[in-house]
Structures are given as structure tokens and as C-alpha cells.
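Showing just some of the chains, left in place.
Chains: A and B, in written order; residue numbering restarts at 1 for each.
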Amino acid sequence: MQMIEAVIKPHKLDAVKTALAKLGILGVTAVECKGFGRQMGHTERYRGAKMDVGFVPKVLLKICVKSEESAKAVSEIVEAARTGEVGDGKIFVYPIAEVVRIRTGEKNEQAL
Amino acid sequence: MLRNLLASRRTLLGCLLLGMILWGGSSAFADPTAPVAIDSNTDKVNSGDTAWMLTSAALVLMMTGPGLALFYSGLVRRKNVLATMMQSFILMAIVSVVWAIVGFSIAFDAGNPFFGGLHFAFMKNVWMFPSEYAPTIPFSTFMVYQCMFAVITPGLICGAYAERMKFSAMLLFSVLWLLVVYCPLAHMVWGKGGLFNFAMQPGGSLKFPALDFAGGTVVHISSGVSALICALVMGKRRGYGKIPMAPHSVVISVIGAALLWVGWFGFNGGSALSAGGGASSAFVATHFAAAAAALGWMFAEWLKTGKPTVLGAISGAVAGLVVITPASGFVGPMSALIMGAVGGVVCFFAATSLKHALGYDDSLDAFGVHGIGGTIGALLTGCFAQQFFNPSVPDSAMNGIFFGGKQLGNQAVATVISWVLAIVGSFILLKITDVVCGLRVSESEEFDGLDITQHGERGYNLEEEFGGTVLDGGSSGSLGSAITGTQTKVSHA
């Protein structure tokens, strides 16, 4: 199994989830995060003090999939999350040693 | 682009024409009205009445800020919270200035049935002497009390275009709307010689004496119906009906609603313009209507959807306050209770079923609550009014139909004219604003939120840990550490 971590623009969350659902992937864990990269944060001003926020709000998705599904899932995510502008985000794929479903204790592929 | 412009031009032309007809027509009606009498004897100023009216003015300002600012801004998404508060707040400023310069005069100077004159422009003669409008308080008290009404009315419209209107457009539109819709309507209903004024109409024949104690037509119908036009002309928020647009903090909306309730005692109770039985009666009616309407909405929702929501209860209370506004000085406590209950239930359906059936995006239900509520209120006033509760009503024929009178007709006329004025006026003014500076923010601005794009600020900076950079400010000078010579002692824990 592999863990796909995708850092995406927050408003693409729905599109990505829909795309994954089409592949039959329903389990996803999402984390709010802040991205630093090419895309710049905006500027704010408070009583004349100008400040640059530095980061851009992003969502980090974690999707655990069977290794053979991984490539397909990655390409679907790329498709769904792309706007073509800087800051669309990155996908990282990790090897996974084991997966367990807490409710049943099932392991690995059964656990997904 | 070009087509749009052409279309706009054509619209504009039409508007101008219509405006001229209206203005021209108005002179036809014009009776030579005597000027507003001002009594230079300050002895007649009653301290109790003045105390109550100043308190009421403060309460009515509190309705806009922080009341309305909170009520509305809690209902938008986090990224628009400041922009929505700003709409209320900046109206407190800009409307007051316009009011001082010319607004008050248009509304309250004697004139024709539609507009007042300019004797009170730049606050001339608006001083400590009492006037014909309220013979026991300084004229300036009357003026500033009315100013607070002028502030909140365009503020109510904000609910319709929230989360998508440009700040500049909002400013321009509000000022125009004040002058073109609000002031004339206020003149018609409350101004000396106004078309619907029942108390101060020097013998006009083409008049429809209407009962509007505290602004059912002037404030609520005018703003609520204009809100509908705004929602229609501006179109829906992007993603409306597809992505959830849950209120970002019903908590602050509850605070706002409670402050609206409290402030409304000044709004309705103050409209008696003195502290006595009339104010008391209006105060009581206001309270019971709000209470009954909160329950009305809540129970209607509970029955229909299975859960009594907090947003429902507070919306109901506001609806009840709207409904009772025109009636508050004319009805008894139990009538108020019934009117409130009816208003709560009807507005529940207006803001939920009706809106969703028709599909316009009145973001915060300015129309559903103020337009519908104001209309119901104006009509029900024609059902429940009783001269008994307001001796200033000249004739018991002006009682509501449930109490042997026949006032309902005139109430309907006033309602219809208010609707028409609001529809036509708002439509034209929106088109003008659109030509001058564009109504809506761009798609990406709407996406990023108005706070950051219109004002360069964010409402909440709760995650302070993610740093950022100071680009400018605070680092150049060095006075802060240098001047004191020895550093201040810093204690170590």
C-alpha cells in the first residue's frame, strides 16, 4: 500500500474528493495547513504597518491506497486539483508498511 | 462590454426621464405648505422628554453599530466578516454627514408632498429650540434622532448584497439611495405636508393619511424591497446553492439580535417623541411582538424541520420587531402579541420556502425579513390600530378594521407606493452605480473574500504562530528604546 499526500488549494477539495470517489476511494483524511512556496501570501495593513502574511492556506489530504491503484489516483488528483496557476500544490507518495482498521482490527488491504 | 455599456446607457436615459417625470409631477401636487414652525422659547423643552429622546437616539445608533453589524456579519463566511461590519459602520459615518448637509432638510423641511425644501440644509436653524414636530424637545434632538433612522435604513439593505459588492459601489449606492429613496419617503410619511402624513397635513386633497408609527414603510419596506432588487440585479454569490455558505458565527449574530431588540425600544418607543403613555405603549407592543415572533418562527421551524434553531429564534424576533414597527404606537399589548406571532411565522416561510422556491440570493434575508415583515406590518396596522392607544390620531375612522375603522385601504396605498418607489429607485440607482464603478467584485476577489481584497485586513488572526514579515512600519525610528537612558527593569519570574 501507499500513502498519497496531496497539498492542494482549499477550494479544490470538493473536486478532488469527487474524482477519488469515481475511483471508488472514499476514505480520506484532511488537514488544514499553510504552504510556503512560489505562490506568495497577501499583504495586510493595520494602522499603517504593512505586513506580508507569508503563507498561503492549503489543505493536506492523506489518502491511503493499494499500490496498484496509486498511479491512477495520483493522476486523477492532478487532474482535479489543477488550475494552472502557481500554487496548485504537490503530491507526495510514501511507502506504507502496514494499515489497520481500528474498529475491526483488520489489516492492510482489508483495512482500506 | 460594448453591449453592456449601450444597455446601461439606454437604461440611464430611461431613468433620467422617469426621474424628471416624477419631479415634475410632484410640483403638480404641491400645496403651498407653511414653513416648519420653530419656537425660540426654550422653556417649553421638557427635560424628561429630552432625556428619553436622547437615550432613544443612542439606542437607535446602537442598533446599527454594533447591533446590525454583528447580526449580519455573523451570518457571512469568515472571509467577509469585516467587510460586512464595515458596511454598517461606514454608513454610521457617511449617512450622518449627508444628513447634516442636505438629507434632513429634504425629509423634514416643509415642501411639496414628496420632497422637503432646503431651509435646514447645513443644519441651519436646527438648534436647541423646539419645533412643530416635537414641541417639548430641542429641534436638534429631533434631527439627530431621525438621523439614526436614516443611518440604519440603508444598512438593512446590506443583507442582500453581502459577500459580493464592491466597497466603493456600496458607498455610492447608499448615498444615492438615501437621497432618492429614503429622504423623499420619510418626507411623504412624516414630513410636514407629506403625502401620507396624517398629523401635519395642511388641507391637501390628494392625500392618503397612513399610520406608520416608526417606519414600517419608510424604513422596512423601502429597505427590504430595495434589497430584493439588489439581489436580483447583482445575481447570486458564486457557488450559491452548491457549496455550503454556513454562517461563520451564529454566536455573534445572537449578540447582534439581542442588541437590536434592546435598541428597538428606542426606535419604536422614541417615535412617540416624548416620555409618557405613548412611548410606554409602543415599548410594550415592541417587546411582546418580538417575543411572540421569536416563538412563532421557532415553533414553525420545529414543526416543519424537526429542530428549533437558534438562528430561527433570533430571526423571528427581528421579524416581529419589523412587523410591529409601523403599529407600535397604535395598538394594544395583545394585538402586538398576535401581530408578532403572525409575522414570525410568515417571515419564516418567506426566508426559507419562498426564497428557495424563487431562487434569488438575498444573502441574509433582508427582503424576507424586512420587505415581507414591513409589508405585513403596514397592513396589519390597518387591522389592529386603535385610537385609544394614541390620542393624536385625529379620527376613530383611522382605527383598524378589527376595531371598527377603515384604515386598511390607506395602508395599502402607502405600501404600494413605497414598493414602487423602492423598486424603481433602487433599480435605477444600481444601474447608475454599475456604470460609475461596477457593482460586483471580480470572481477571484469574491473567492478570496472581501476582507482581504477590499480592505486589506483579516477578521481573525488566531493562528499567530505562522509569522510573516513586516514590510514597513515600526522599524525606522528608534525613540522607543533610546530616550529613557537606562533600560527599564525587567523582572525575571
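Note that a contact is a pair of C-beta atoms (placed from the backbone, for glycine too) under 8 Å apart; a residue touches a chain by one contact, two chains touch by 3 or more.
As the structure is a computational prediction, the values presented were derived from the model and not from experiment.
Expressed with the labels used for the displayed chains, the entire complex holds A x3, B x3.
We take it that only the chains that are shown with their structure count from here on.
Mean C-alpha position of chain A lies 45 Å from that of chain B. Note for the complex: chain A touches chain B at residues 11, 14, 34, 41-46, 48-55.
Interface residues of chain B facing chain A in the complex, by the touch rule stated above, are 243, 447-448, 452, 456-458, 463, 466-474.
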